[in-house]
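I have a structure here, written as structure tokens, and I will follow up with some questions on it.
Omission of a single protein chain aside, the complex is shown with its protein chains in their original locations.
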Amino acid sequence: MIEAAVAGASGYIGGELLRLLVGHPGIEVVAAGSTRNAGRRVDTAHPNLRGRTDLVFVDPDRLAGCDVLFLATPHGETMSRMRRYLELAPVVVDLTGDFRLRDPSVFASYYHLEHAAPDLLDTFTTGLPELFRDRLRTADRIAVPGCMATAAILALHPLAAADLVTGEVSIDARTGSSGSGVSAGSANLHAERSGAMRVFAPTRHRHEAEVAQATGLTARMTATGVEAVRGVQVVCRVVLRSGVDERAVRAAYRKVYADEPFVRVVAHKRGGYRLPEPKILAGSNFCDVGFAVEEGSPHAVVVGALDNLVKGGAGGAVQSANLRLGLPEGLGLEFTGLHPC
Amino acid sequence: MIEAAVAGASGYIGGELLRLLVGHPGIEVVAAGSTRNAGRRVDTAHPNLRGRTDLVFVDPDRLAGCDVLFLATPHGETMSRMRRYLELAPVVVDLTGDFRLRDPSVFASYYHLEHAAPDLLDTFTTGLPELFRDRLRTADRIAVPGCMATAAILALHPLAAADLVTGEVSIDARTGSSGSGVSAGSANLHAERSGAMRVFAPTRHRHEAEVAQATGLTARMTATGVEAVRGVQVVCRVVLRSGVDERAVRAAYRKVYADEPFVRVVAHKRGGYRLPEPKILAGSNFCDVGFAVEEGSPHAVVVGALDNLVKGGAGGAVQSANLRLGLPEGLGLEFTGLHPC
Amino acid sequence: MIEAAVAGASGYIGGELLRLLVGHPGIEVVAAGSTRNAGRRVDTAHPNLRGRTDLVFVDPDRLAGCDVLFLATPHGETMSRMRRYLELAPVVVDLTGDFRLRDPSVFASYYHLEHAAPDLLDTFTTGLPELFRDRLRTADRIAVPGCMATAAILALHPLAAADLVTGEVSIDARTGSSGSGVSAGSANLHAERSGAMRVFAPTRHRHEAEVAQATGLTARMTATGVEAVRGVQVVCRVVLRSGVDERAVRAAYRKVYADEPFVRVVAHKRGGYRLPEPKILAGSNFCDVGFAVEEGSPHAVVVGALDNLVKGGAGGAVQSANLRLGLPEGLGLEFTGLHPC
Partner (left out) sequence: MIEAAVAGASGYIGGELLRLLVGHPGIEVVAAGSTRNAGRRVDTAHPNLRGRTDLVFVDPDRLAGCDVLFLATPHGETMSRMRRYLELAPVVVDLTGDFRLRDPSVFASYYHLEHAAPDLLDTFTTGLPELFRDRLRTADRIAVPGCMATAAILALHPLAAADLVTGEVSIDARTGSSGSGVSAGSANLHAERSGAMRVFAPTRHRHEAEVAQATGLTARMTATGVEAVRGVQVVCRVVLRSGVDERAVRAAYRKVYADEPFVRVVAHKRGGYRLPEPKILAGSNFCDVGFAVEEGSPHAVVVGALDNLVKGGAGGAVQSANLRLGLPEGLGLEFTGLHPC
């Protein structure tokens, strides 16, 4: 059995990693690191795991070696500890923002921080199997993209790959409250956040840089926090190249995603749930993508949706790890989502 | 492979049956009946099943024979069609209210209807493995209890079984909106139901009769619709017999539920989620039960929580069917619930 | 006392008209028309008005003459009855979509209907005091704009008026569930709509035509239903003309809105609620507008927020009627909104 450890295991992403790994038939969790909760049972922080694990959090400095190490540690702090982490396990899957961008100057511009380990940036592979499956099979260092970036990249990828769009892309990203994390401040109290439509990043959200890096498109992202605990949705506006019609768009999506296990093309003209909706994806590893082309115009709207803690976090990480570890890609990721929910 | 069919498959309970059965390694769904949606793909009504099944709804009159038939058909109409259903399959699992009560006069009093097949009432076994496991192993006709009844029965059962309480029990039951079903009226529009605390049954909710039947306790239930799509919680007030203290109560719960796969005792003095909370149970087959004894007093509060569509519906049905079919009791019911959600 | 009647008084907009008019010191409601509820007390449909009015709904065909008639009747049906309505009162305030667009061909293109009274279109004045205050003082026929249109027009107006933007505007509009109305279908059940992010109009939402008409800008609107009962938010992407910086933008907003009683400029760099957020506007007649200019770039994001049933409906109608009737513009519209809510 492959042995895995999770650092930063008491946060929301850490909890999802534990949930997926505890139920994973090919991986055993041997350690859950948490500074804040060391010594406490894992199920005190993650009550959904009651009866499923007797693990106790350990101090992160006492994490022992293992086969694969997942990092759900704080953004901005992980880069300076990465060398130590790399000694702990031959395969490291990083879920923070620290190693997602290849160019340290882009990193500095978006994170307002100098990168602490710029020489390592190029050694990471983006943990997005749909774009980098082959490289992931041998990648020892994996950087899982941000939740909104994942949704936007998967939504735009077929158009970018087939070179069907021209000009810049604008992305309106909406996210549920779990994205703010378990240690969020008073602005995330229920009374403040309930029913909110909070434009928290009108311009220059960090994830737009990841979209540009992965798709080659210039992207501008506005991010809004909306009601939902889990769930990310991106609505992207694109201009199609001359001559590209809805049929060509549909063909591009089908071609790219026909055999993808975790991407569904949802682009109906009528009926309920006719475009991607994160509500029915909670807990699942699906990213649904879809589109609508404006009649008689080169304008189109592309939509992506996922669960920010699963396909946009822990699930994407496990899917990438499965590839690297030679396991079936979807192992442990079978849950299909609930309706209604 | 065991072949199953679902009648009433386009409702919310029907959808959950399909979700659980489509992912069940020991059962194959061969037909999904729906009057309203005959001819349409199952995933038009249940978008979470996209990519998981190509089933098409059939007219319920055209359901063919199978090994096990699940009924998620309307309350009050099922009883007059039951004889026909019984011809279709050797094992019938009924999720409606029609065959839950053994006494036709109690049925008439709570449903304001004469029972159409009173002679069949005694031929059904209550689909609650925790109380009736042995009988379910050979039961050809299973009646799954109501969602609030299931929560209340499981919460009260240890006290009733050990004869620790005296007098009547009052039950405050709260339920999410999915309990009203997919064809609910305008009172269940989002604008009316969002954030509501709607006391829809101040007295004489039907499920109180099921509690009395299963536990032998006289129960009074008040039911309130609260925000949540899925989830039922019951808060029961009991008076403990003289000399019964918290230790005795705790011992009673441990004794009854120590080995139950789907009941967790949650009764902590502090910390988050210290009493049962349906929020973390969405999609799971757990029923969490707990209690708090008032210091220096014989009064105690007993709490139960579950997902009304799973343990209080489709999950309980599958668990009971697994027993009858000789399959591992928890097969297909492994999903552990999400936190946060 | 000025006598008012409301046709279509049992819907959500009708209910808000009644709430505002019942509390209005200068206007008395003399009749509330409703086909569906004729003969019933008004407070059976609008329980918040219990103890505030003893009005009973009348059949709309029996509405008698009055000083001002508000129409909250169905879109698409109002135009063919308008001539009759115009006979009932010297001042008619229409809250439907039927007389908002001046050009019948634009109407046909967006509503997929031939207009039934195209000759009347030009006789209506847009009920938006911030743009048309002087004309409203003498307007006998007022067409209140759509909720998302109102938010977008007020958000964009300062930039358009000062000619600070170039090219097209894209608008991402989000709306709460009350916008779907009291007779919405099963897609608006709480279980389906709760926590949703439903892109119900990816392209060509009707309100984009109103934005173009009022601002002169070419606008593309995508509309999404999100959680919230009340509330509309628009996020507009614009490109500033060369040389226009944040200071110029701020000056344009201040100039236009410095003395507006119901528009607040909300554009802070930090702190909570730093851009317009509909959550704190429920029940109030405010439209909050704000902006963020991307550093070192001509791109800017403009945000508007309001309560779709008040400033985006009944409140805007009363504000316009106050002007026409020679009453203080803000009479009856004093409620300031709640925090938290």
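Per-chain residue numbering starts at 1, and chain names A, B and C are given in the order in which the chains are listed.
Rule of thumb we're sticking to: a contact is a pair of C-beta atoms (placed from the backbone, for glycine too) under 8 Å apart; a residue touches a chain by one contact, two chains touch by 3 or more.
From a predicted model like this one, the values you see are computed outputs, not experimental measurements.
*Asks:* If I consider the whole complex, including the chain that's not displayed, which of A:Y12, A:Y253 or A:F335 touches that chain?
*Replies:* A:Y12
*Asks:* Among B:V303, B:A317 or B:L333, which one touches the chain that has been omitted from the display?
*Replies:* Touching the chain that is not displayed is residue B:V303.
*Asks:* Out of C:S183, C:S297 or C:T336, which residue would touch the omitted chain in the full complex?
*Replies:* Considering all chains, including the one not shown, the answer is C:T336.
*Asks:* Tell me which of B:R36, B:R83, B:R204 or B:R254 is the one touching the absent chain.
*Replies:* B:R204
*Asks:* Provide the residue numbers of chain B that touch the chain removed from this figure.
*Replies:* Its contact residues with the unshown chain are 170, 172, 174, 176, 187, 191-192, 194-199, 202-204, 220, 222, 224, 226-229, 231, 233, 235, 237, 272, 275, 277-279, 292-295, 299-301, 303, 305, 340-341.
*Asks:* I need the residue numbers on chain C that touch the omitted chain, in ascending order.
*Replies:* Residues in contact with the chain left out: 12, 15, 19, 22-23, 44, 46-52, 178, 229-230, 264, 266, 271-273, 277, 280-284, 286, 288, 334-341.
*Asks:* What does the interface between chain A and the hidden chain look like in terms of residue numbers?
*Replies:* Chain A touches the chain not shown through residues 12, 176-178, 180, 182-184, 186, 188-195, 227, 229.
Definition applied: only the chains that are shown with their structure count from here on.
*Asks:* Which chain's mean C-alpha position is nearest the mean C-alpha position of the whole protein set?
*Replies:* A
*Asks:* Please tell me the distance, in whole Å, between the geometric centres of chain A and chain B computed from their C-alpha atoms.
*Replies:* Distance between chain centres: 35 Å.
*Asks:* Give the residues of chain A that touch two or more other chains, as numbers and ranges in rising order.
*Replies:* 229, 272, 277, 340-341
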